[in-house]
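With one protein chain held back, the other chains of the complex are shown just where they sit.
So, subunit A:
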Amino acid sequence: MANRGGAAQRPNSQTQGKICQFKLVLLGESAVGKSSLVLRFVKGQFHEYQESTIGAAFLTQTVCLEDTTVKFEIWDTAGQERYHSLAPMYYRGAQAAIIVYDITNMDSFGRAKVWVKELQRQASPNIVIALAGNKADLANSRAVECDEAQAYADENGLLFMETSAKTAKNVNEIFLAIAKKLPKNEQVSGAGSANQGRRLVESDSSAKTAGNCCK
């Protein structure tokens, strides 16, 4: 836990691959399906009437690449984006972001572009950004053309996929694409959060053995 962002050897691993942990933040207008995407990715679930985000601090999920296991620590907005009140803490040290819009809602695409600018201004310069056009199962009521979004993503160096939390289309794929694009080299991956701080834990002993502290 204390080793956020750094790459560490896993002592008992059969694959002998390394584990890299990354902070990934979700952004996008309310009700575009941010929480649903995460719920699908982390738990394989989908709820048609998902409540507005309550009770998800952050979730973790791993993606296995050939020689590396990528562990995502996924931060949900907890609804703080609703009145433009997302705290700067949210972006801090984030190495990846998924900006979500709803393909049936043009405004949400416009808003996604604002989030891209916001990230380019506030987040670490090496952040990997993916654009997700969610609710791809509702293509009948499409308002945002796939080509248009793809062109925008290309211009801004973003990964792009149309996803559906409902059908699971491209959900694992988008996380996998991000995992592949993230730098696994310790020096590089640490750049986003090269702070060497420590997290506080209840017991003394584990705090002391966690290392990586008080430098």
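Here are a few things to note about the model shown:
The working rule: a residue touches a chain if its C-beta (ideal position, glycine included) is under 8 Å from a C-beta of that chain, and two chains touch if they have at least 3 such contacts; residues count from 1.
We adopt the following convention: contacts and distances are computed from a predicted model.
Per the UniProt record, the chain missing from the shown structure is "Rab GDP dissociation inhibitor", taken from the list "Ubiquinone biosynthesis O-methyltransferase, mitochondrial", "Ycf54", "Rab GDP dissociation inhibitor" or "ubiquitinyl hydrolase 1". Among A:78, A:165 or A:182, only A:78 touches the chain left out of the display. Among A:92, A:113, A:142 or A:180, the one in contact with the hidden chain is A:92. In the full complex, subunit A touches the hidden chain at residues 4, 53-61, 78-80, 82-85, 87-90, 92, 195-202, 204, 207-208, 213-215.
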